[in-house]
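For this view, one protein chain was removed and the others were kept in their places.
For chain A:
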Amino acid sequence: MRKRVCADSPQESCDHSDQVADEKVMEREAELAAVQALILPGLNRRESLRRYYAEWFPAPMIERWLADHVDSDGRSSLHFREFSFTLEDSDGSERFIRYLSYEDAATFAAELVRMTPLRYDIGAVYDANPRDRHRRLNKLEPMERELVFDVDLDVYEPVIALGHDTDNLKAAIAQDPLRACTENWLFIEAAVAVLERALREDFGFQHILWVFSGRRGIHAWVCDPRARRLSDEARAAIVEYLQYRAPLTGVGAAAASSSMSRAPTALMHPSLRRAAEILMPFMDRFLDQRPGIWFDEQAVRTLLALCPDSRVRETLGHALRRSHSADSASTTWRNMLQRLEDKRLDTDAALHIVLHLLYPRLDVNVTRQRNHLLKGPFSVHPKTNCICVPFTPDRVSSFRPERDVPQLIPLVTGDAASQQQMRACLEMMQAFVARLRGCTPPRPPMDGV
């Protein structure tokens, strides 16, 4: 069994010793794996979690990531940070503990091993140690918190269902959420592309950590000092800024008939226009995944109803009826747009269709409040047993949850592929933290051992 990485050795030295250790254990690995395969299938979840926390969980890295300064007593600011654990009781029910806090990485790691939570969450930095909250006169006030965003494919369901057989889809999702996630990764890619640009260009943030949430979504942690200090109102305003609202929404929307005229579309904000440009290529992919979509009357009606201008809507419908059935769905779409341009109509109206389908759908409540908890990186997802690993935005298009995410059981039972995936993720995190804390990474990320 390989003795592991950052959990018990200081950050800087671990990489070197790791390399040596790697060589040493190389030849024994196959042998060990064989033995473990015999012993470990009997491992229960608790035991495998314990192994994971002891051997793989990068507590020092998490500390370095979360604690940005050292206070006057020489302690890191980690001990004012709230953690929470979800524990499994012996009878199988789940228990949730809030307001935990830890002095440093070592105690945090020890507690993880001792309590073996199913998952752990990270909260805000408070003005006092959260464990002391009952001993204080005033309420605990959140002081700092990363700006976090949550994109979950659950909210995309109506869009995913377009041009698909709904019942089959639901069954498929229930059966294999990871697979469903891989199939609809397109939406996540689009969300990452749009949010990256908006957060960097509009708000000037630099350090954005993207984390796979373990099942059907992703989280973004914006770690710039300026982002950490934002008030709740500022977070609400930002998430509102990043939200797209279709001009026609709500209960009455579907019923609104095409004869109703509308005022010309209001000016489109530059950030929306940029998003629409980013999303255009994704639109082609979206359509090509659904070759029959333009023949599905229900879907066509829904799509055209998203367009706020009735003249544009009619032109699009007309162009659609005249299109060749041999064309691919995306070609048909391009032709429809071309038609709009030929008639010198407002193409912005058509962009609303793209925005409605593909613009990131955020869970606003996660972002709005500083004291909201969010599953931390390298937590384990209790339902899928996937490790919540970070990924880089430039690789998001090649990232496939099914393939690239290490899973708890193979990882602790010594599956070489899983371990390699995990190591790559740890390096990625290491590089991110190093950049955030303003020093160069100890060594460039390596692929493989």
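Quick notes on this one:
Note that in this section contacts are C-beta pairs under 8 Å (C-beta built on N, C-alpha and C of every residue); 3 or more make two chains touch, one makes a residue touch a chain; residues count from 1.
Quick note on the criterion: contacts and distances are computed from a predicted model.
Taking the options "60S ribosomal protein L7-1", "DNA primase large subunit", "uroporphyrinogen-III C-methyltransferase" or "Golgi to ER traffic protein 2" in turn, only "DNA primase large subunit" matches the UniProt protein name of the chain that is not displayed. Here the missing chain is touched by one residue of A:I97, A:A171 or A:A234, and it is A:A234. Check A:K170, A:R226 or A:R395 against the missing chain and you find that the one touching it is A:R226. In the complete complex, the hidden chain is touched by one of A:E47, A:E141 or A:E201, namely A:E201.
Of the candidate positions A:H269, A:K343 or A:R437, contact with the hidden chain is made by A:H269. With the whole complex as reference, residues 155, 158, 201-205, 226, 230-231, 233-234, 236-238, 240-241, 243, 245, 247-253, 255-256, 260, 262-263, 267-273, 308, 361-365 of chain A touch the missing chain.
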